[in-house]
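Everything below concerns the one structure shown next.
Of the protein chains in this complex, all but one are displayed in their positions.
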Amino acid sequence: MLFTSYSFIVFIAVLFVLYYIIPKKYQWILLLVASYFFYGLMSIKYLGYILVTTVTTFYAGRQLKRQNLYQKDYLKEHKADMSREDKKAFKEQIKKDKKIYFLACILVNFGILAFTKYTNFVIYNVNHISEMFGNDIVLSFWNIALPMGISFYTFKSMSYLIDIHRDKSQGANSLFKFALFVSFFPQIIQGPISRFEHLSKTLYGPHTFDYDRVAFGLQRILWGFFKKLVIADRLLIAVNTLKNSPEQYSGGFVLVLMLMYSFELYADFTGGIDIAIGIGQVFGVTIEENFNRPYFAKNITDFWRRWHITMGAWFRDYVFYPLSVSKRMLKLSKWARKNFGDAIGRRLPVYISTLIVWFTTGIWHGASWNFIAWGLANGIVIIISLELKPYYKWFHSKFNVADKRVFHAFQIIRTVLLVSSIRLFDVYKNVPLTFKMLGSMFTAQNYSSLFNGSLLELGLAMYDYVIVFGGLGVLLIVSLIQRKSNVRLQLASKPVHIRHAAFLMLILSLLVFGAYGAGYDASQFIYNQF
Amino acid sequence: MKKKIILLSISAILLFGALFLLEKLLMPKHVSGIVEGSLIESYYNEKLKHDILFVGDCEVYENFSPVTLWENYGYTSFIRGSAQQLIWQSYYLLEETFEYEKPDVVVFNVLAMKYDTPQKEAYNRMTLDGMAFSKSKLEAINASMLPEEHMIDYIFPFLRYHSRWSSLTKDDFQYMFSKKPLFHNGYYMRVDVKPVEYIPKKKKLSNYEFGEFSYKYLEMMTNLCKENGVELVLIKSPTLYPVWYDEWDQQMIDYAKDHNLMYFNFIDHIEEAGIDFNTDTYDAGLHLNITGAEKMSLYFGEILKEQFDIIDRRNDPVYAEAWIEKSTFYYKMRDQQYHELETYGEIMMYGEVVK
Partner (left out) sequence: MNDLIEILEELHADVDFKNCVTLIDHNILDSFDIITLVADINSEFDVTIPAEEIIPENFNSAKALYALVERLME
C-alpha cells in the first residue's frame, strides 16, 4: 500500500477507530498485527526475512544483555576482592563471550541484506570483468527480490543490537514488543530509522485519545499528502521527461532537471516522512524527525546534518566513530604523523573514515555504481570543504561578510546547487552519462531555448507551474515560520474559524490540485466504433 | 468539548458542501462535442410511461426515432442507449429501468455480444456517470471496471475529474445543475448525408464463439424480462460496418430459438425497409441519419404492430400533449440542422463534432 492510496487511507481509518476502542494495554498488540498485516499485504512471500531478523536480533540482544547484567552484578559483588588486573581480565573475558553472539547476529542480518540486495550487483561486475578480458559472461543473474523495507529494518535492528552490546540500552523485554519495533508500519517503507531507546518510550502505550495530539497528527499527515500530491507528483512528470531523453535535454535543461528534481525529491521524501510522523502522532507514538529545513544549510556538512537525519546519525554512530577511533585507525594516524608529519597524520583518519562512510552510504541507497559514485562524490566534496576551511577563515578575516544576509543567501544557493548536481548520479543512474550531462551544463549554448516555450512541453502546462510555485511558496513560508516556532501551535493559537478555514483550503487544494487519478484527456472520449 | 464537536461538524459540512459543488462543476457536461455522454441521464426527465424500451449501443440511439413511432403508431418509446454500451451495462440499465416502469417490449441490439470483457474507461464513464445512484449502478460499475480502476472513483466522480479544474469552460458553469435538451427520447439526430463509399473487407476471426460473459448477461436479460412480464426482442441494426459475421448471426438465431425470442437481423431487411445508403447515412454506412432512422422506425413499427398488442396512445390527452412538445422540439432541431448544413456546410449545434 502506498501512503497515497485509497486503501491506505481506509487502513488507517479502521486502525484509528479500533485503537481507541480497545483496552489500552492491547494497543501495541494491535499495532503489531497492523504492521504485519501491512507488511504481508505488500510482501507476503518475504515475511520470512523480517521474521529471521527479528528473532535472531532479539535473542542475541537478550544474551548480550544477560552478559552485561552478569558483568555488572559480578563486579559489584566482588568489588573488594578483585584487583585492577583481575577486573580487566574479567571484562575482557565477558567481551569475548559477547563477541560470538554479537558477530553471529550481525553476520546473519547483514548477510541477508547483502545477499538480497547485492548479489546481482556482484554478478554484474564479475561478468563485466570477465568481458573486459575478452571472455563470455560467467554468471547469470539470480531471481532474488528485495524484501520490503529491508534496508531500513535491518539498520533499525542492528542499531538495537549494537546499543545493547555497548550497554547503552536494555533492549525489549518481549519478543513481540521487539517485533513491533522492527516492523512498525509507518516507518517500514522509508524510515525514519528509529533508535530503540527513543521509540520504545512511546511505542508501547498506553495511549489515551488526546484531541489536540490527534489533530496535530492529522494536520501533519495532511501536510505530507499536500507535498506529495500537489508538488512532488506534479514535478515528477517533467523530471521523467527530462531524464528519459538526455540527448534531447542537455545543457540548460540539466540545470532545470537538477533543480526540479531537488524540489520533487524534497517534497516527496519529506512528505512521506510527515505522513509517517503524523501517523505516529495520531497513535501517540513519537517518531524522530528526519529533516530540518535542509535547503537552508550553509555548507554541505551542515546539509547532511539536516537531510535524512536518522540515516546520517546511524552511519555516524555505528560506522564513522567506531572506524575513526578504532585502535587500527589510531595506530595508522600515529604512524602517519611520525612519517609524514602532523598535517597528514591528522587528516588521515578523518579522510579515510569519511570516504568509507560515504561509500557505504552510497551503496546502502542502491546496488549500483551510480549510487557509489553519488556517495563518494558527497564524501569528496565534504573533504574538500574541510581542506578549504583555513582559506575560508582567511577570507572572513579580510571581508566582514559572515553576518550579512547576502552572504548567507550565497552560501545557501551554493549548497543547494552543489547537492543537486551530485544528485544527478541518482537521476541518470549512469555514471559516465552523469559526468557528460554535468559537463554539458557548462559547455552548452542552449540556455536561451529554455525561454522559448520548451519548458511547457515536458508534460506540464503553465497552470501546473503556477501550482508548483505556489506550493513551493507555501512550503517556504512554513519553513521560515518553523525557524522560530511550531507552525501547528501557531495556527492553534489563531481564532477557530481561521484555523478551520486554513485546513479546509489545504484539504480542498490537495483534492483539486493533487496530481492523482487518471487525469482528464478529452481525446480519450472520442467515440470511435473501431 | 461540545463546542469542538459543533465546530468540527460545521467545518465538515462546509467541506462536503464545497466538494459537492466542485464535483458538479468539474464533471464533464457533454453538452458540446461528444454529447453522447449525456444520453443516459436524459431518461430521468421523463414523466410518462414508455411501452417500448430500446437498450444498447449507438446502433440503437442513432437508428431509431421514437417520434416517428409515436406519429405513425402512437407507440411511446425511449432509447436507453450509450456509446459502446456493453451487454452487462444494458442489463443493469434494464434492471434499473424496471424500478421505474415495466414496458411491454424491450429491444436489444446484439452487436454488444462481441465484447466479453471491459473495454475502455472513457466509454464506461459515458454510460455509467449518467446513471442515478442505485444498486444496479454499483453492479454495473463492478462489471465494467478495468483492473486499474476503483469503485470509489465512480461513487465520487470528483476524484476522477478533479484535474479538469484547468480546462473548465463556460458550459461547465452554465450546466452545473441541469443540462439543455439534446436528444429525442434517446435519439441522437443527424440530418447530414455521407454516402457509403467503401466497405473494408471482412477479416477472418480465429474464434467466432461469443464469450461466456456475454451469454451470461444475455441469459440474465432474458430471465429479467420474463420475470417482469416484458417481451424481449433481439435485433441487429441495419449497418454495413462493423462486420456482423454469419457465424455470429447464427448464434443469435439459435439463442432466440432456444429461448422462444424474436430475433431480427435488419441487415437482411435493408432493401425491404427502403433504406438507401446513398442518402440515409451520415457516416458512410456506420449509422443511419434522420431519414434512415425514420424509415427504420416505420418498418420496425409495422413489425411491432403485427407481433404485439402495444397501446396506441394518440387519443390519450396527457400523452398527446407531451408528445406534441417532443415532436415540436424534434422538428425544430431538424430544421435548425438543415439550416446549419446549408449555411455552414456542417452541423454546428453539437459544438465541435468530433468523428
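Letters A and B mark the chains as written, and numbering starts fresh at 1 in each.
Methods note: a contact is a pair of C-beta atoms (placed from the backbone, for glycine too) under 8 Å apart; a residue touches a chain by one contact, two chains touch by 3 or more.
On a predicted model such as this, the values are computed, not experimentally measured, just so you know.
Every shown chain that the unseen chain touches in the whole complex is listed here: A.
Among A:Leu75, A:Ile123, A:Leu222 or A:Val350, the one in contact with the hidden chain is A:Val350.
Within the set A:Arg66, A:Arg305 or A:Lys404, the residue that contacts the chain not displayed is A:Arg305.
Remark: the omitted chain is touched by one listed residue; of A:Ser262, A:Ser324 or A:Thr434 this is A:Ser324.
Considering A:Lys24, A:His78, A:Lys99 or A:Lys168, the position touching the chain not shown turns out to be A:Lys168 (whole complex).
Residue-wise, the contact with the chain that is not shown comes from A:Lys334, picked out of A:Lys334, A:Lys404 or A:Lys494. Against the chain not shown here, chain A presents residues 84, 166-168, 301, 305, 316-317, 320-322, 324-327, 330, 333-334, 337, 346, 349-350, 353-354, 386.
Criterion: only the chains that are shown with their structure count from here on.
Rounded to a whole number, the gap between the C-alpha centres of chain A and chain B is 54 angstrom.
In the complex of the two chains, the chain B residues touching chain A come out as 1, 4, 7, 10-11, 14-15, 18-19, 22, 26, 28, 33-34, 36-37, 58, 83-84, 120-123, 125-126, 150, 152-153, 158-167, 242, 286, 354. Within the complex formed with chain B, the residues of chain A that make contact are 6, 211, 461, 463-464, 496, 500, 503-504, 507-508, 511-520, 522, 524-527, 529-530.
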